[in-house]
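Got a structure for you, written out below as structure tokens; questions coming shortly.
Complex shown without one protein chain; remaining protein chains in place.
By written order: A and B. Residues from 1 in each chain.
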Amino acid sequence: MIGSGRFRRYATGYAFILPWILGLTFLVAGPFLAAGYFSLCEYPPLKDPMYIGGANYAELLGDPSFHRALGVTMLYAAAAIPLGVILAMTLAMLLNARIRGQSFYRVIFYLPHLVPTVVVAILWMWIFNAKAGLLNFVIGRLFAAGDWWTGLFFDVAALKVGKFVIHGGACWLLAAPALAAATWGPLARRLWPRENSRLRQLVCLAAIMAIVLAALPLLSAAAHTLRPEDVRKFRSPGWLTDGDPMPAGVGFAPSWALWSLIIMSMWSVGQMAVIYLAKLQDVPVELYEAAEIDGASWWRKTVSVTIPMISPVILFNVVMAIIGAFQVFAEPYIMTGGGPEDKTRFVAMFVYEQAFRYHRLGYASAVAAVLFVIIIALTLVAFRVSKKHVHYSGR
Amino acid sequence: MRGVHFILAAIVLVVVMVAWFEPRPDVAEYDPAVHAAFKDTWAKRVHITYWEKWGSFEAEAAQKMVDAFNASQDEVFCHYIRTSQVDRKAMLAIVGGQPPDVVGLWSDNVAPYAEADALMPLDDLMARAGLGDDHYIPNYLEMCRYDGRTYVLPTAPVSIALFYNLDHFRAKAAQLRAAGLDPNHPPRTIAELDRYADVLTVMAPDGTPDVMGFLPTEPGWYHVAWPYYFGGGLFDANGSPTPDLPANVRAFEWLKGYARRYGRDNLTRFRQGFGNFDSPQNAFIDGKVSMVLHGVFFPQFIDRHRPHLHYGVAPFPCAPGVRGPRSFLNEDNIGIPRGCKHPEAAWKFVLWTQTRGLEILNRLQGKHLPLARVPDSFRQGHPNRFLKVFEDLARSPEACVIPTSIVWREYSDEYKRGFDHIWHWQVPKSALDGLTGAERDQETRQLTREEIVRTLTDMRETIEGKLRRKLERTEQRKARAAQ
Partner (left out) sequence: MSIGDRKTPWHLRTIVHLVLLCGGAFFVLPLVWMVATSLKPLDQTLQRPESLRSVLLATGYTATIDGNDCDVTREREIALEPNDVLYIVRPKPTADGSVPFLAGELTLTFGPDLWRKIPSFTEAELAQMNAPVTAAVKVLADKANPYDPAAGVLHLASGRSVPASIVREVRRPADGAPLWLVRQWIPADTDTKGVSSPFVKVDRAWGILRADELRTGPKIIPQNYPVALRRVHFARSLANTLLVCLMCVGGTIVSSVIVAYGFAFLEFPGRNTLFGLTLATIMVPFVVTMIPVYLMWRSVGWVGTFKPLWVGTWLGSAFFIFLLRQFFLGLPKDLLDAARIDGCSELEILWNVVVPLSKPVIAMVALFTFLGAWKDFMGPLIYLSHPKQFTLSLSLQSFASQHGGTPWHLLMAASTVFSLPLIVLFFFAMKTFMRSVATTGIKG
């Protein structure tokens, strides 16, 4: 071919990335600029856009329903992201343990991510159904008096001490500290000097289970004393139809409907967990061994070695989750349609509605522009915060 | 060309072919099982699509109407397509440039669609066909008009009335008589309604109602109707929004009275088990609520799920000083989207429905007719026992209708939000500290009224702002177009 070798090389390079350039122009950059222009217009879908200057933005600043939608989205992000990260990390660490059947567990926890969004929405709408749904059935059983082990919750909540003792709950409550002392601390060192004695391990297992089993009725009793309105409502909640804040009395708290959506999003942490898992397996073993030599406990090892090593992934996931929260659409659209009193109207739904229900494409574009700015701001904040905490292992 | 270049070219070619030859959904699919009767004329007919919202037996009734149209002539064949959320889908299709030929809408949709220029105005066509204003009951035609032009025509009208459970009334005859109420007649005033509701309500030991005498949030479709029963309204004569009229405030106070008397959370728990209007778990059908405000179509659904239910229908009582009998009217309608493929054929179909089709449709769906003149054959053997009640209500001079307004969609969303807010709002405990008995009640009522007034005033301001903005923009657009 004619032309200098360098020109030819550059041309080949551009030819290879040509699809991407086209995509960038027509699907990203072009629409971006167009959205900017439309946000300055009044644009009903079957007519031409009409330039009106910054009127859309002025309206946006004073629009209470937009503020509400933004509030809902931020609340959702503030609750779902930390919970999701913690849950995913815990899950990843558990899935990383060298126990039998690990591949089986990994599949189980990844399954919900494979379920299509529409199915997740419909399925959880059914589960949250106040009358015939699974969740209220389980809760109803937990709060029903009479069963041996479920009676525990009810009795403690009602503080009927006599039955409580008879049902054996008291035994766990008393046994738990005794067992705990027997496995950790000076008492343990006196009782069984050899650390890996079978008996000590058995007692340790019993202690952990006793603490967990005793903690549940204690938490229930505490909740019942401190926040009786919440517990009463929890006995048969309306889930998706309930617009009251939970915890009750806290004005800005997410409503029950929003909490339902948050619980539902916890169901899909499998994907995040798998990514953490992959990164966890990359953590060099030498670091752990070094920590052990220094006498670090399990918790210390997690905090000082595991978390810093996977912190880039955590940052990545947090940023993607922030962006994701601003794109939550299908679930509230199908399940609540905006929810009781707009309590589950997310910003993506707000944009969709402005565009396709109220036929205001210009206004919707202005909202989208503002959202973009907010997302960038939040991402920058995340990166700024991460500078101190995220550790890159370098390549 | 080397191997890999060839592969790449082949891939690109395949993609282009897939994109180019994508089959458009074909309307005129001949299905021998269904269309055998029309085999001969199939090819020469114009095929049109009709998107409509109904399900179950109502859809079958509409199908029967379409079948009758197809059988009555051989120039047009109408394909009836059952579409859920038809207003959203139709708007998308119109905006996307692929609309159906005939679309069934709700009366809420007329103003937004008309304003967006999504429907063909039908005035000229009506004039040419001789379909005048006197063909219809005025209210039902008014709902089809926007800005002086007719965009849709009515198909299935709705009027609403009070349904009351006679079994419950008779079971509690003694208590009703003791309270000075007649167990064989429905309540005639709002105050009586409250007293009936009180007697008929049965409470379970845990404070949740077992049976409610009356529950305003059931079925929850006609929230916009309450102000009209109290003599108020949502628009004034000029089309300005008036949600905060004193009569409306009274209506909301009355509604809130139910939430307060029986406990908002109790009522929420009570409502959780209900099915919707087409289910045996519907509150009224299942006998959980004794009196309910519902529409002319409801007897058919009752008949389907609990045919032996003894119930009666009467006009819903009005507040004192308000002239009755009064009903709030609504309707289903059909229009021809702009940009459809066969507008003339579509008009043939629409015209036929207005002359012959409505009878078939409304007879099978158990509704009355939106027409001024009703043939005797329609009334004979009509499945709705209470046809007369609904017809009288529809023709009554006191019948109320929401005017088609450019801002109604936003208004109704705001209204629903406001209603939910008022229903769920509770007086903050701190405001009632230290008050007991009558003082407490007084203070609660006062604070509730203030909250209602505040909510409605906010609503008015919001909607006025939106209306003003819309009108400004329309003016601007006209001005620029004129330049």
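Note that in this section a contact is a pair of C-beta atoms (placed from the backbone, for glycine too) under 8 Å apart; a residue touches a chain by one contact, two chains touch by 3 or more.
Just so you know, these numbers come straight off a predicted model, no measurement behind them.
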_Residue touching the undisplayed chain, where the options are B:T208, B:Q281 or B:T444_ = B:Q281
*Over the whole complex, note the residues of chain A touching the chain we left out.*
9-10, 12-17, 19-24, 26-28, 30-32, 34-35, 38, 91, 93-99, 101, 103, 105-112, 114-119, 122-124, 126-127, 129, 131-132, 134, 136-137, 196, 201-202, 204-205, 208, 267, 270, 274-275, 278-282, 285, 288-289, 292, 298, 301-302, 306, 312-313, 316, 319, 323, 326-327, 329-330, 334, 347-348, 351-352, 355-356, 361, 364-365, 368-369, 371-372, 375-376, 379, 392-395
_Touching the absent chain: which residues on chain B qualify?_
2-5, 7-8, 11, 15, 18-19, 22, 24-26, 53-58, 60, 81, 83-85, 89-90, 92-93, 95-98, 273, 275-281, 303-304, 307-308, 363-364, 380-385
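Quick note on the criterion: only the chains that are shown with their structure count from here on.
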_Please tell me the distance, in whole Å, between the geometric centres of chain A and chain B computed from their C-alpha atoms._
39
*In their shared complex, at which residues does chain A touch chain B?*
42, 44-47, 50, 52, 59, 64, 130-131, 233, 236, 238, 241-244, 340-342, 356-359
*Quick one: in the complex, what on chain B touches chain A?*
88, 91-92, 94-95, 112, 115-118, 265, 268-269, 272-273, 338, 409-410, 417, 420-421, 424, 462, 469, 473, 476-477, 480
